[in-house]
Structure formats: C-alpha cells, structure tokens
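One chain of protein is taken out of this complex; the other chains stay put.
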C-alpha cells in the first residue's frame, strides 16, 4: 500500500467524507470492538432531534452492539412546544387582519384543538417560511395587516430571530410583532438529570446549537452529573466518531466535555450571535415543555424595552392562558430520562400515533415514540 | 257581443296588458291608417335608449307604415359617455387599494385603451353592481381600501346616487368617493335641435326620466322648436299609443306636450327625488357627450360642500384631463339629428362594429348604428 | 382530531390522499371497475363510441334544483346523450380548495352518485388535486364520459324543413343562479332545470324517433344553439316567438335585470331537430315528460346563417348570438 | 382593441368563446376528429382500452424542463402508457382565471400540441370555462385519455422475486418546483424530468419485455409507488439504498430544506416490475434511453406491506409513505 | 332610459324604508327612500336598480287597458 495524496478541501469532501460507507463500516466495527469491554450497556442520550434523525436514517442502532443504547432526548423544538403555545399561534392567526408566520413543519403540530395547517384550511392566514427574513417582506407587503412571527427553535435559530427583530426596528416596521418561543438546551438537560433518577450514561451534544453557544454551555452539566458529553456533527461518521469517543471515556472512567465537531464548534461559539440575542431577548422565569413540564429559565422572551413588539403583550386579551397538562397516560417524562421505552406506554400505537399524537415523543419524526413507531419494530420484523 | 267585465288591477295586467299582441296589432293598424293622411314621412326621435330597445325588440319599424320613420336619440347613458370619462374610471380602478364600482354593462364600454372589463381582467378591482346601495356595503367591507362609485345615468338613476351620498354622509363612510357622470336630457335635446338643421318632426319622451323629473322639463323644447313630444311608457303598446298621439298632433297641426305614460308620469314628477338631487348635486358648466360634443349645463357634479367626497377632486392628479375627440369619420352627430343614417358612414361595418365601436351610436345595443348593424338589414334579407 | 376541512396534505399523494379517495370517492362511486384500483380503468368497446368532457364550476355550489355534483354528471352525460350515445363510463377530476369542508365535498359526491344512478353510468377513474386557499373557488370538477353510440345525430345533417323542438321551458338554470348572485338577493326565482337527458333520449330512440341533431342549451342558452346551427349549416332558422316556452318566474328575473331568457343557461333542456313527419310524435313524447316542451320553429333556406323571430303581428327580428358576460342592462 | 387577456366573456358560451376555441384550440390541436366540431367526439374501438384522467395545476406554470401544457399531456398519456395502452385520444378541459394573458394560454396550448406529437395522440374534444379573477390560480387543465391496450400490466400480478427497475434518477420535478417556490429562490436546481413515457414503453414492449406492473412516480414520489405496491400486495419490497439514483443537484435541494428525494414528485420517471429473467435486458434498454436508470430492489415475502431500505453497512430501515404537504424540516 | 318594472309591494317596513316587492313571482327587497307618499302592501310601484321610484296610478293604468279593450272590440266589430 502506497502513501495516498492528501485530501483536498471541497464541498464534496465535506458531504461524502462524513457519509462514506467504508468509514461508517470501519467506525461501527471499531465501536463494537471497544464496546465489548463495556461491563454493562451504555445509555447514550442524543439531546438533539437532528441527531435522532441521523441515527434513525442511517440505521445505527441495528448496526451497533447492544451495549450501546440510544435514549432520544428533548431536543426537537416542535415536539417540546406545549399545546397552549400552539393554541396561541392559532388564536393569533385567526384574528382579522393578522398574518401568522412560522418556520416549516411547525404548522403540522397539533395544539389542543387543531394544528396551524388546519387553522389555515379553515381560513386563517398562516405562512410556513423557510427563511425568517421573509417576515420582513411579508410585513412590508401587507401594511394594513399585522404580521406575527411565531419564533421557535433552540439556540440555533434564536440569532436569526434577533436579526429579524433588529431589522424590524431599523426599518420601523410597526406592523411586525413577535411571539417568542425560543427554548434553551442546558435547562432541559438539567430537567432530565436533576432528580438523580435518570438512567443516562453519556450525552451526544447538539451540533448547531453548539455552533452558536459554544461547547462551554455543557460544562456545568458534565461536571455536576459526572456524565461525559461529546459535541457531535450531524453526519453518520460524526455521530459514530462521537460514540467512539464516549465509549472510550466510559472505558477510561472519564466524564469530560469533548468536541468531535471541531470543524464548526469552538468552546466560545459565535459571539456576535450571542450578543445579538442578548440585546433583544432575555430568559423567562419559567417555560412549560411538553413531556418535561415547567422548567425554570428554559426559554427566552423579548426584553422589557421591546414589549411593544411582543405579540404576547399586544394580543394579551385574545391569548388563552390556561396551561394544558400532558396526558396522564403519557410516559414521555420517563422516556426522556431513559427510565421507560415507548412500548411501556399503554396508549402507544393504541390511541397515540403519529397521525394523532398524545404526547411530545410522538409529535415529530424526532420523537422517541414516533421513531419507535416507525422504525423501532423493524429489527423484529426483518428478522423473520 | 256582450259587455265585458271591468279589467281588474294585477301585476299581470300591468305586463300583459301593455304587451298584448291583439292590442299591438290593432294599434299598428290604426296608426298605419292615420299615417296614410300624412303628406310626407314623419321623423320621430325616441330620445331614450330604452325606447330604442322596445322599438327594435318588437319590430315596430317593419310593422309600421313607411310614413313613420324612427330617429334613435342620444338617450343611452353608456353610449354618450366620453372616452375620457371611462379612462378616468379605469385610472381609478387601477390605483392600489381602490375599488371601482359601477352599474351593470357599463363595464363593457371601451375607453381610449380598454374597457373596465378588460382593466378588471388585467388586475384592477372593478365591481359591476345592480343596486347602487351595494357600494355602501362594499365600502364597509373594505375599510382599508377606498371605494369609488362611478355614477352614471340620466335623471332616472340620479336620485339613487343622491340617496347613496346621503347614506355615506350619515354613516360617516370616509372611504367612499363618487365620480359623478349623471347627464341631463333637456340639454341633449337642445344640442340636437338648436342649430335648426335637425330633421325631426316629433319626440317620444323618455319614460322613467320623466317619472323623476315630471313632464314639465320638455315644455321649453316643445315651445321653442314647435315640435310635439309625447311622454311614453316602455311597453310596445305604450310606444304605439304615443306614436298614434304624435301622428294625430301632426295631422292636427299641433305641437304639444302630452303624456301617454300617465300611470307613472305627472307634470311635476317625483319632488322628493328632485330635492335629494338638488341637495347633493348641481350642474357642471359643460360636459362632453360622445357624438354630440361639449354641451353646456348638460351634466351634474357634486356640490362644492361635498368636494371631499368627489373622486375627481381627491384623485385629480391621476385622472387624465385631455378631451378625446370623436373619430373624424363618425357621423353620429348627424345621425342624431336625423340628417344621416348609419349606412351613410364610411366606416359602418368596416372598422366600426359592435365589437370595436368607433362612435357613440355603435357602443350599446341602443345606439342607432349598433341597432342598424344588428337588425337594420333584416327587412332586406327577409324579403328574399 | 380527524380533520373536518380539506388540507393541502389531502392532495399530496400520500396516506391522507389515499384515505380520502378510499373513504369518500370509492365509497360513493363504488363499482367493479373502480374496485380494481388501477390508475387507468380498463374498458372494453366494440364499434362507435362518443367521448366528451366538461369542467364544472358553479356559484353557489348548491342551488334550487341541483348542485355542483348533479351538474357535473348531468352535464357530461347530456353531451353523450345529445350525441345519441348511452352514458356508460365517466372519469372525474376534482380540484379542491384547501379549507373546503369535507362534509360539503361529501354532499357533492353523494349527489354525483345519485345522478350516475339515473344514467346507469359508472365513474371508473378519477383524480384529486388540492390547491392552496385562494387558488380555486371551493371545488371544480371535470368529468369526461364515454359510451356506445345508439344513434348518430349531427348538426351536419340539418336541412331546410327540419322541425325544431325544445324539451321544456328554457332559461331556468341561468335565472336560478342569477337570483343567488351576490347583490341580487331574489326569492321565488325558478328552480334550475338541472337534469340528465339520457332517459328522455332513450325513450325517443325507443319510440323510433330519428333525431337529426340534438343539443343541450347550456351556456349561451337557446340563442347560442340556434345561432350556431344556423351559422354552421348556412341555413336560416325561423322561430315563432309566441311558441317559445318561458316560465313566468324566469321572465320575472329577466325583467328585473334586463336579461333575455333565450340567452340564459340551461342544464337539462335541449333542442331537437327532427324531420317534419316525426315532429308531432316527438313533441307529444317530450310533452309527456315535460308539459312545457314546444315546437319552436324550423330550418329554412332564407336568411342563411341567421335566426329570425317572428312576432304575432308578423314583425321579424334577429335572435342574436349572446354576448359573453351576462351583465344587467342599464338602458 | 383585441383583448390581450382572458375575460369572463370568453367563457360565456357566445361569440367570444367560439372565437377563442377556433383561433387558439382548433388551430393548435387541429385534427380530423376535432374538425368535426361535434360536442362529443365519435371514436371507434375494438377490444380493450384504458381510460384515465388527471387534472393539472402547477406553480409556476413554466419551469425548467417543461410547463403546464407539457405536463397536462405527459401526465395523462403516462398513465395510459403505464397501463400498457397506447395514448390515442385525449379530451381537455380548461379552467381559466379571468385576466390570464392570452399569450400565456397560447404558449401552454402550443406546448400541449408538441407533446401530443411525441405521443402521436390527438385532442378530440374539449371544454373551456373562465372563472372570475381570484377564483382560480391562472390555469387548470384536465386531460382524460383513452387508447387500446397493447399489454396489461397490473400491480395485482406482482409476486415475490419480481425485480424493480426505475427509469431514471428521481425527484427532479419536485426539486425543480421547490426551487421556484416563493421564498426559496434557488438557482442551479435540476430541470424537471417532465416527459412522455409511451415512446419508452413502446420500445420495451417491442423488445419483448413483459412488464408485470408499471407506475409513474408522480405525487408522493418513488416512496409512494413502492409503499402502495407493498401494501396492496402485502408483500415486502427490499431496496438497496446504494443503488438509488439521485442527481447531486436534486440532493442539494433536499439537503437545504430537509426533504427526502424519494418523496419528491416526478413527471417522467417510472418504476417497472419485471420477472428476474427479463431484468437485465429491460435495464439495459432503459439505460440506453436514460443512463441513470437503475435496478432498485425486488419484491420479497418478508416484512409484508413494508418497503425496507438496506444500507451498505447492512442496516435496514423502512422507506415511509410520504406525508401530504411538503414542508421544510425544522430539526 | 333606464329599465324599470312594475312590481307589487308584499311587505313594507317604513322604519327601514325597505319593501319587499313581487315581480312576476320573484321577490326582492328594495329601498323606498325615494317615495314621499305613504306606501302600503298591495301597492304597485316602479322598480329601478333596487329602488322604488314611484307608485303606479292604478286608475290611469286601468283606464288605458279599458281603452285598448274597446279599441280591439271596435276593430273586431269592424272585421265581423
């Protein structure tokens, strides 16, 4: 075997390189080989829904040793959105001369009576955007209507909302309001771990949240819960390399914060993005998460000086304020802590399914119950 | 033959009674018999387009002696509308957030570049109403737009516009404006007769204009031009009875104002309607008529105190002000005076036809050229 | 939360589309061919067939005497019937606006199913598209029909001397819809004539009537049919005005707005040309079904290309080809 | 002042309608049957025919690789071709929004005429409706097609062991349209695959290939076809993920918005099931027409009703039935 | 000019100045803002673009109709 040429940088290298089947296969082999040495199964929570998607799409659980078990975390912004907030969006969209805009598949998520897609079908004006900046155009093109941007997402998407707020202020767009639902990863991790019950041995840390925040935000959790965390990229090779790093920590008895996704994540993150967020937004005293309940300081809102842009303030009278509890039978809280699996839930597949989700974990394809409903039984079935 | 029962009042009697084929036949026979005594053909102008319609629809020229010749008058509000006024309507309709509303088939009439129907097809918001009161609803339903009522018609339709103005003021509808094009019959009759050239021996006076104004408005013309006028209903029997009355006047050497349409027309007319008109509208110094040119005091406008409701005032900047002359080849002026017939026009049927009218008389089915184009040649053709 | 309104996802070609097709269309249109669930229906024909299409949009969707669904079947089966063909198989294409209540859709579909029954015809293939709110007006339906020819009437066979009959009083559908137009607000207007004509045609053929030509007087009304025939054959058509059957309430709507009943649309009224020898028998048969059926005139050599109305006092005038958009007359 | 835009009067059934039909539709679709000017076309058939319908709405109306007119013909002739039938006769129904530039309509009609040519098929009857501005989105077209069957593939014949081929790389049409969606503003997206498939099917049949089943992967994409087949036959379908042909630019659009190429619509790409003995020959023939044609998997007894993808590292997962509305993924 | 048709009042509400009128069996609501005289159900009025524009003088109408009947009778007598 001769020495090969150095790899050259290219877009293709960035894609194919991290999806390469042979790399995946060797990485799997290497993990499985190391995992042999684990004395008991390692329960790894991927915090982020994007990772859940990759893990499912590339069939990693099947390929990996039973010693590696995945626990799907709370990191899907549509799944964790409590019904009362979706009801807010619908109530706003149903106002005369109000246009509600939000991102992508958010409009499919059911509130207590319907989804935004259903509200739209019934006559409310709802726009599913790809690009948050489009609300600026929407507000400009509809000077006689008020446009409400229903802002959702974890730390990844928050800076984009901040840019839009900045632009709206600069352009004096007085018909553009914001309904802010940006949630934060660290408090959610705390909510999972805090009671000491959770059965989680390692974390795969979010990719793009970390691009914004920097890896530093996970340090307190790693230290407090003595649980290793590797910030991982989204590609299958990224996820596998991170798993390898976690297995190695486990075998070494370490509980450290590491970064696998070094090509995009630093310890400090994107400081300009952080400053922008800080200028316009501040933590709420608490926010209700579907599946996890009320979590202190777990979401953002507009700062006091921008109250006139806050749809929660401007439309206070028409927004329903009753919190809606999770369904009693729903085990999402336990599932998120690694204490139960979807099959343990009495209504799984019988009352709760992706078409009519009863709990957070069934809402989007990144939820644990949803993923299990769709893929989970495949090993049994394929085994035939 | 026994004495018949008295006729009873009913809607049917009001319709069928005045359309009864035997009555029509006897009336025709009686007129033709009397007309024998006329030493030369009697040229009767029906001032009103509605009468033209009846005369054509019931085939009266064919049934009547050649001694009775019809001259179709200027009394069709859509035909006499000059192109520059239609251009106004189009310019208004094409404004952002302006809705233009007008009555019925007005939207088919071509201006200098297109009709309102074409403007609508190109994106302007144009409503063809049956009932002028609907502009009130239109203005209410579109608080963020301005609604312009393009008011058209002779004295018949003017009081309805006055009621709408009254309501708009009472309801403080500040987004409802008026573009007033109401025209007056007496100045148009003057324009036809004034130069002494016109070859007209008798007038059939309008039905419903007269309901509003009373027959009194024709007295000056009858006296000045020593030409008899009979105010006639619209039904075929009405028209025929009026003709009979005119033939009798002619034979007696009289030139009087008579009313055939006594069931609806008095000398004084509807005084409430007259007062309403007077409250909101006043004569313009002059108004251009298609076919007849500029005629002094021949149309109405909003009174000075209602200028803020006047679209001609409010939108002065966007309204084209160049008057558009009739096509040089067009003989409408002469045709209206009974000095020429459609066949005398060089472009009749060759360049000027109902689909692309060049002159006033071709515009609507009540115009002389239009009527002749459609019906006029039938006697020749049927004779084969 | 089963949706009560059509959503874009119902048109996406996925599970929700399939559910809609199965729960609604298959249930109401159920038949052996549709049950094959092939994208294209397989049919078997021998000999001459007629093939015709129409798209249906009607405002309001439900009106006195019918609805969009009834029209969507009657309209296309009538074109087959007018061609002397038995309506056998139909396709249907739905274009649905996001937000249409599923209940509304179901009413329309049930009405289609009932009207298919009248014709003993089947929907054998279909298509469903959902467009975003505002991109269509509720529901548009296309139906395309095919069936064997039992007779071959054609306007090309029209000759001077042929007698023209009309199957009932005309202008009802147009008057009915005008009355429901926004801003007209009428009551007491006529019911639409909306109906399938094949049963009538079948009886005519069974009685030995040989129709020279038939045409249902839809858009443009009776005036359009007669003018098109006169123009196409370059023959005259002579119409006796006093024989024209119009219901008083149809006339009433026309008086109010200055419309001409001859120009109003019909959805179950047809003009039939027969040889003089069969005119009386055909008329009697038509009148046994609709008493207002009438003999309206005949084809003549004179005034080629024109339709001429004769009044009782023997004046004549042209019956004109209608203008496109029906607007209330001002004069 | 000849109008440059469609007006309501063009749909009124009067002179203006007739002019539009004559000047535009007859001119472009000109053929012996249409020239008869009957409301229903008269055709002659002997034996089995396929009959299918589709309505077409596409935003934007013109896109890279095609337009509404091309799709309107290709879509329906493809359904006939997939049924093993030669596209012979089509009807077409236009629903036109008031205000559509007549030039636009003519471009669409000319494109239909060209695509008919590719199929050697004819439009033999039609219908035109005009709806008020705002009541439709520019132009909707329904076409319904009929033609003799030259073969009778059917999903009902699918059996375990049958090999599944795809005629070219998939997802292009969906990716092309997504790129033109408001707010997406992409350049460099793939051209649509929009094309008529009968010429390809004709070659397959001529070469002696006996298709077990064929389906064009339109709305819902390849994922919908495979899932429907698996579900309908209660057989499994096993797909080798590494063999699935997707163009890089199609993949690019999907990466940007989180779509799955298998779920994107195609308008000229089909899945073909053949017996294993004919698989190689059929694939070679398909590749001679489109080099990206590929063998994607086979029917199996296992995991009945499901489509299972196998990765190169031998992991398996379900290929899912697409959700209805394509929305960019947030996660 | 201006189409106008005889109709019969079947309902009348002086407070809203609205009447329902019948035209050959078809009913419609019209405004009576332009009529100064008292109106009542059974009256005949002329309707123009949604407004009653005047009452119809029944005596005069009947007088005309009687006149026409006489005329026909005379002319028939003539032909007899």
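Residue numbering begins at 1 within each chain, and the chains themselves are lettered A, B, C, D and E in the order written.
Basically, contacts are C-beta pairs under 8 Å (C-beta built on N, C-alpha and C of every residue); 3 or more make two chains touch, one makes a residue touch a chain.
None of these values were measured; they are calculated from a predicted model.
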item	value
Neighbouring displayed chains - absent chain, whole complex	A, D
Among A:160, A:173 or A:371, the residue in touch with the chain that has been omitted	A:160
Hidden partner chain, touching residue among A:198, A:212 or A:319	A:212
Per the touch definition above, residue among D:99, D:252 or D:268 touching the missing chain	D:252
Residue of A:89, A:103, A:314 or A:330 in touch with the missing chain, whole complex considered	A:103
Residue among A:118, A:201, A:270 or A:298 that touches the chain left out of view	A:270
Absent-chain interface as seen on subunit D, which is shown	179, 184-189, 248-249, 251-253, 255-258, 329-331
Sites on subunit A contacted by the missing partner chain, in the whole complex	1, 4, 6-7, 9, 11, 13-15, 17-18, 20, 22-23, 26-27, 29-30, 48-50, 75-77, 103, 130-134, 153-154, 156-157, 159-160, 163, 206-209, 211-212, 234, 237, 241, 262-264, 270-273, 276, 366
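Throughout what follows, only the chains that are shown with their structure count from here on.
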item	value
Nearest-to-centre chain - CA centroid comparison	C
Between B-C and B-E, the pair joined by more C-beta contacts	B-E
Centroid-based (C-alpha) most distant chain relative to subunit E	A
Separation of subunit B from subunit C, taking each centre as the mean of its C-alpha atoms, in whole Å	37
Residues of subunit E engaged with two or more neighbouring chains	1-3, 22-24
Set of subunit C residues in contact with two or more other chains	7-9, 184, 255, 257-258, 323, 325, 329-331
